[in-house]
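With one protein chain removed, the remaining protein chains of the complex are shown where they sit.
Let's look at subunit A:
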Amino acid sequence: MSRVSVPCHVKGTVALQVGDVRTSQGRPGVLVIDVTFPSVAPFELQEIMFKNYYTAFLSIRVRQHTSTHTPPKWVTCLRDYCLMPDPHSEEGAQEYISLFKHQMLCDMARVLELRLILRQPSPLWVSFTVEELQIYQQGPKSPSMTFPKWLSHPVPCEQPAPLIEGLPDPSRVSSEVQQMWALTEMIRASHTSTRIGRFDVDGCYDLNLLSYT
């Protein structure tokens, strides 16, 4: 299904830390990133995509537009999604991740704001975040076409004409011909991607020095 990127404004990360933030002992293990959509009406979220940078666990809270006059509340739609199976090692540390709406705990029909809560419990890393954050909504559905009446409402089967002696069954012949046509179409459509194997250019392999780029 098609998807359309939604322009979003990613606010600066806010670190949550107990006690005096200025002490150098221990770095914050929880960061919060707010994502707003200033120029877009409440939309249905399809996919969240980002590149991880040493975040171990991700929770997402969403604030949705409600039709009643109650103020919109924050709801958790993703809880402690594991990005790094072992927070002390490099596995999963710089991977590209996509989260889809079917993975969320709640319906994402009229999203106003998102709040990403990043957790990294291991003290081994200097910093952690998520990068290249992109939000997608459902793309426009393909325009509906009106089918001609005979296609959408086929007439009931007519009584087949009695078979003439000696001729093969027409429905069998038509299915065989169909199969053969499909095979010929496949052969026509396929093309090989054989390697050429030559390393020179027109028989010449007289080189400059190696390039550094």
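Just so we're on the same page, a contact is a pair of C-beta atoms (placed from the backbone, for glycine too) under 8 Å apart; a residue touches a chain by one contact, two chains touch by 3 or more; residues count from 1.
Heads up, the rule we're going with is that contacts and distances are computed from a predicted model.
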Expected UniProt protein name for the omitted chain (select from "ATPK synthase", "Beta-hexosaminidase", "TBC1 domain family member 19 isoform X2" or "Protein MAK16 homolog") would be "TBC1 domain family member 19 isoform X2"
In the complete assembly, which of A:8, A:49 or A:75 touches the absent chain? A:49
Omitted-chain footprint on subunit A covers residues 49, 51, 53-54, 85-86, 88-91, 93-98, 100, 123-128, 132, 172, 175-176, 179-180, 183, 190-201, 204-213
